[in-house]
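Shown here: the complex without one of its protein chains, the others still in place.
Each chain gets a letter, A, B and C, in the order it is written, and its residues are counted from 1.
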Amino acid sequence: MKKYFLDIFESIRTILIGLKITWSHLFTRACTVQYPEVKWELPERSRMRLFNKIEDCIGCGQCVRACPVDCIYMTTEKRNKEEDPWFASDGTPIKLKVTQFDIDMSLCCYCNLCTYPCPTHCLVMTPEYEFAVHTKKDFLYRFAKEEPSVMSDPATPQPTSN
Amino acid sequence: MKDTSEILQILQEKFPKYIVKSNLESAAPFLVVSAKALPAVCGFLKNDKDMNFESLMCLSGVDYKDPKTEDDRLEVVYHLFSMSKKHKLILKVELSRDDPKVPTVENIWGIANWHEREAYDMYGIQFEGHSDLRRILCPDDWVDYPLRKDYVEPETYRGMPAAASKQFAELAEEGEDLGTNPYRAG
Amino acid sequence: MQVEAYAGEEMVLNMGPQHPSTHGVLRLELETDGEIVKKVTPHIGYLHRCFEKHAENIDYPGVIPFCDRMDYIASMNNSLGYALTIEKLMQIEVNERVQTLRVLMAELNRIASHLLSIGTYAMDIGSFTPFLHCFREREKILDLFEWVCGARLLYNYNWVGGVSHDIPSGFVEKTSEFLNQLEPVIAEMDKLLSYNKIFLARTAAVGIINKDLAESFNVTGPNLRGSGIQWDLRKEEPYCAYETYDFEVPIGSGQFGPVGSCWDRYYVRVREMEQSIKLIRQALDRLPEGDVHEMVPRRVKPPKGEIYGRTETPRGELGYYVISNGGLIPFRVKVKSPCFTVLSVLPAIARGAMVADIIAIIGSIDIVMGEVDR
Partner (left out) sequence: MNFFREILLEQLPGFREFPSIVQTFLPMLLGCLVCLALVALFPLIAVWLERKVSAHMQDRLGPMRVGGWHGWAQTIADGVKLLTKEDIIPKGADKLLFKLAPLVVFVGGFAAFVVLPFSDQFIVSDLNIGILYVVAISSLGVVGVIMAGWASNNKYALFGGMRAAAQIVSYEIPTVLAILTVVIPVGSLSMQEIVKAQAGGVLNWFIFQPVTFFAFFIFYIGTLAEVNRTPFDIPEAESELVAGYHTEYSGMRFAFFFLAEYANMFLVSAIAVTLFLGGWHGPWLPGPVWFIFKSMCLVFLQMWLRWTLPRLRVDQLMYVSWKVLLPIAFVLVLAAGTIALITEGPA
């Protein structure tokens, strides 16, 4: 009998405590971010869309080997010895011409394993996250160019990556 | 607290014929038990007051088929652990590829039930006496045992393509030239 | 009218795979007699993503993103276990900074995981507000992670021989600031939910896992400790120098009912968050200098051999059984998942419970289907 009334009392007490807590939250500031108007500032290390600075790519294929989901596709051509020598921006000579460098971002698992082995740091993950598209096909990012438009000067500082 | 060599001695006294092999040198020493004696050995290991292996940490199937070594056996590996005595033991049972049969230990450790179902699902190892030996992770009508080294991925499952359809494949069908991927070969 | 069709008094209720509170895609076949459940048969495999098959086709570092994806709530802990196992196989000794950072991240992740577990449990019981309060706090931890390694959920942070990034400057202050404001939130959660009479009535005498059952089914982690067994791998088999930290292992007390009930398991998690806060504070205090990439091998190529490594994740004991044949690709990776083992207890503890209790039990054992099915 004592337990019966104690239980009722306890129920009322704990319910009132709960009500007090939710009441106090009614007047605390909401933590919602109103997305399209207010944008989240991503930290600099954020791993979002991949970007390849193709002018610096030496076609070594280390990123392709590192990718656990096989979403990077690359083909290269050997350059003629007689042609003008090309250099990546950190001075590495480019001996292979990258004729195809495709990344299927719909397959990418954003693990960042491809960017670490890159010897010229030309493949980076950027903090850009708004790249939704309407068809899967548009997720295929093609970085290779027909002819590299700008040849880097070996003297320019090398791009940093995290 | 006993190490594997001490346990081996005790087991050899108790079950002289059934401890087939032992490897005490490597970092992870193990004993190989013949399949027949497994329930007896395991029961002893669990209930003996010096052993007291009350938990079966892990039960794994392994396929050792390797074209280089011409090894062709299947194995079931039992990782035992005793929380009270704090010692570990690795038991292995070697099985032939064509007729992999091993008695169940689900009556000794409850968890073995699901672990054995998984080993059956992935390697086709038959656990004799198991109460409910069904596939656990794959669909019931899946053909063949996926983790065997000679497993060939089926092309379709119930009319659906079983292999992951990549978007690149779709693109290729649409006439896109996607090139080859020389670095992934092999 | 067919009389036979109505002759049986039992009804089979298929709960899941699409159901609000099966925590993913678990299917339970309930044989119910009215509200009483006579038999439960779990069907798993709906989230099977062939982790073990993948691991046999990818080099050692490439497995880590897949490890992250098993228990996506506690990725840091998953990859930590894998990295430690491979390091043991290759006999790599990491420096103290890496060890401390790993402890720091693992414990932050443990708090994040427990917050989610507690929040979803509250929602299973029918209380919605604690769920969002927990998520609010969890987001702050994810912000910290994003700051450190760039990802919010699947970090790929623990590498073989190191960690991917050192912490940015200002991280220590920001983290201690967060911990200071987390403590009152946990206390508030206690008042709002843990000691609520309705919550107690729903959980305190339900789903009892007794000691024998826990041992036989190798129940681990908070679920084991909820059954009153003092067992924590961080104490018993320390890794990452856990032996040098000062923390306690909370166990289920049976304060409001039999030991090993849903409430005990739930409450162990709440208390564990407090211990994690303690651990993080200690880790932040020591944080020795060092290079986090010092011991990262150029090629991860372990010698021939096999190893079984286990760590204490928020859900229990995660074991990796790795066999190497000396190549660049693992010969076999078997994962012993804590959720897998604890889910197999469900038929034993759910017999005779009510339909609503099944939900309470599933919530209290805190399963992540990604890890059950791998």
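Rule of thumb we're sticking to: a residue touches a chain if its C-beta (ideal position, glycine included) is under 8 Å from a C-beta of that chain, and two chains touch if they have at least 3 such contacts.
No experiment lies behind these values; they were computed from the predicted model shown.
Of the chains on view, those touched by the hidden chain across the whole complex are A, C. Per the touch definition above, the residue from C:E52, C:D71, C:E107 or C:D124 contacting the chain not shown is C:D124. Across A:K2, A:R29 or A:H134, the single residue that touches the chain missing here is A:R29. For the options C:C50, C:L153 or C:I198, the residue in contact with the chain missing from this view is C:I198. One of C:P20, C:G170 or C:P184 touches the chain omitted from the figure, and that residue is C:P20. Along chain A, the points of touch with the absent chain fall at residues 8, 15, 18-19, 21-23, 25-32, 34. One chain of the complex is left out; on chain C, the residues touching it are 11, 13-14, 19-21, 35, 122-129, 131-133, 136, 192-193, 196, 198-199, 201-202, 354-357, 359.
Criterion: only the chains that are shown with their structure count from here on.
The most distant chain from chain B is A, comparing centres defined as mean Cα coordinates. Between the CA-based centres of chain A and chain B the separation comes to 38 Å, rounded to the whole angstrom. We define each chain's centre as the mean of its Cα atoms; on that basis chain B and chain C are separated by 24 Å.
Between the Cα centres of chain A and chain C there is a gap of 26 Å. In chain B, no position touches at least two other chains.
Residues of chain C in contact with two or more other chains: none.
Contact residues on chain C toward chain A in their complex (touch as defined above): 54, 58-59, 61-66, 68-69, 129, 133, 136, 139, 146-151, 154, 156, 164-165, 168, 188, 191-193, 195-198.
In the complex of the two chains, the chain A residues touching chain C come out as 7, 10-11, 13-15, 17-18, 21-22, 25, 31, 42-43, 45-47, 65-68, 109-113, 116, 125, 162.
If you check the complex, the residues on chain B that touch chain C are 26-28, 54-58, 60, 62-63, 66, 77, 79, 83, 86, 90, 109-111, 113-114, 122, 135-139, 146-147.
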